[in-house]
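Below is one structure, written out as structure tokens, with a few remarks after it.
Every protein chain of the complex appears in place save one, which is left out.
On to chain A.
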Amino acid sequence: MSFPLLTATAALPAIGAIATAAVPAARRTAAKWLALAVSLATLVLAGIVFARFEPGGDRYQLTESHAWIKDFGVRYELGVDGIGVALLALTALLIPFVILAGWHDADPLETNSSRWRPTQGFFALILMVEAMVILSFTATDVFLFYILFEAMLIPMYFLIGGFGDRAHAGSDENAAAQRSYAAVKFLLYNLAGGLIMLAAVIGLYVVAGSFSLSEIAEARANGSLDMATSTERWLFLGFFFAFAVKAPLWPLHTWLPNAMGEATTPVAVLITAVVDKVGTFAMLRFCLQLFPEASKWATPVILVLALISIVYGALLAVGQRDIKRLIAYASISHFGFIVLGIFAMTSQGQSGATLYMVNHGISTAALMLVAGFLITRRGSRLIADYGGVQKVAPVLAGTFLIGGLATLSLPGLAPFVSEFLVLVGAFSAYPVAGIIATVGIVLAALYVLVLYQRTMTGPVREGIGSMPDLKVRELAVALPLIALLIFLGVFPKPLTEVVNPAVQHTMHDVQKKDPQPEVEAAK
């Protein structure tokens, strides 16, 4: 038996989390370094996974399979396809930056309490989330995926509720109340989605008699498993609902601005750049593969929801006065693009959606983390409290600008490639949808540039004058991310190469052909 590489990639951060949590209260800094080291080692393992993955090979590679709970028909089955491997790499890549950016976010305010160890807890929880996300990107057993999908909520919940943004307007008590409200809202939305999915998971087992993705897909393909149309639709809806909450798709999105606003910026990045990707990833892997007919049946409605998300998210982003909430609404708009790409059911659309997931992760991380550095300096999230930052802290302003330009998909930066592919895919199948989605791009330019103009340009505002520029730690976060955005914008081949074959498999699952000869886009 070969070395269980995927298990190791997931187990390392999990073990690291326990080790970090066990560091004594006084050795706070040691815990931080340990967490960073673990996340870097995980990145190395993820790199090996990425390197070992052969784009032209089997659909699922590096597979592992062990009996787990026989009575439930559950196996511990792992395997990655091109989509999984891209997202796994994204996750492993972002976590070190999240940890670095949150270096001081969980320092205890008073150092007298010896038993309360928030710092250790903070980094342990981040690593725990990483382990669960990695495992969920690699699970090929529906039950295993479900368990991780749900269990992930608990560490996320504690990260949101337990470690608030210090830069909160208003009293401490008010901040704590809002934070706990945001955490509870996050948990209840996602838990409700997950429980509805549980009913569908059980239903799937009753119908199919197995939880193995490959077994069910095979049985469906050779006709030995015949699902009644209505059954398939109900099960699809059960799964899709959970993923749409997680993604988040309008009108199930309202938890995201609260959660991202109240959480510390690294945690906000963790939510939107990493954890939420599980939702869109699962639409591709589970909804399309297990319920192809129902997916096609639901496409019109989902496309409408995606378009509403794109326009509505962007419009609300324009109107925000709070930097973090602005980025949250921008993310909702972007998730609309991802869903649009997935359900356009063209290969460009789906390749684009997968690339979009990766690129959105990187660009949001860059923008949000730099915004976090800004907010920490001034102690306010309100756009109105800023102005003229570029005169005082030019490097900060510059990195913020690049992050922002990536968010509005400027050509030359990575998100442009994916947005372009999604739009091409959408145009070729549903021209009207493509046209409406373009509105989102225009609005994106508006909210990003207005944000930049109001915060960075103009006269230096009160309280900004003494603002220090980025420190070494902060540069170590911002610069690599920007470098990546540029690199993937100019040379997306390493990603497209891995993603495209997987997309062909998915297209085959839904038995869709591209409406016209394939465009060799963005090669």
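As a working rule, a contact is a pair of C-beta atoms (placed from the backbone, for glycine too) under 8 Å apart; a residue touches a chain by one contact, two chains touch by 3 or more; residues count from 1.
Keep this in mind: contacts and distances are computed from a predicted model.
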Chain left out of the displayed complex - its UniProt protein name, from "Aldehyde dehydrogenase family protein", "Nitrous oxide reductase family maturation protein NosD", "NADH-quinone oxidoreductase subunit N" or "Iron chelate uptake ABC transporter family permease subunit": "NADH-quinone oxidoreductase subunit N"
Residue among A:4, A:203, A:458 or A:501 touching the omitted chain: A:203
Identified contact with the non-displayed chain, of A:19, A:154 or A:401: A:154
Contact partner of the left-out chain, one of A:65, A:180 or A:438: A:180
Residues of chain A (touch criterion as defined above) contacting the omitted chain: 68-72, 113, 115-117, 146-148, 150-151, 153-154, 157-158, 161-162, 173, 176, 179-180, 183-184, 187-188, 191-192, 195-196, 198-199, 202-203, 205-206
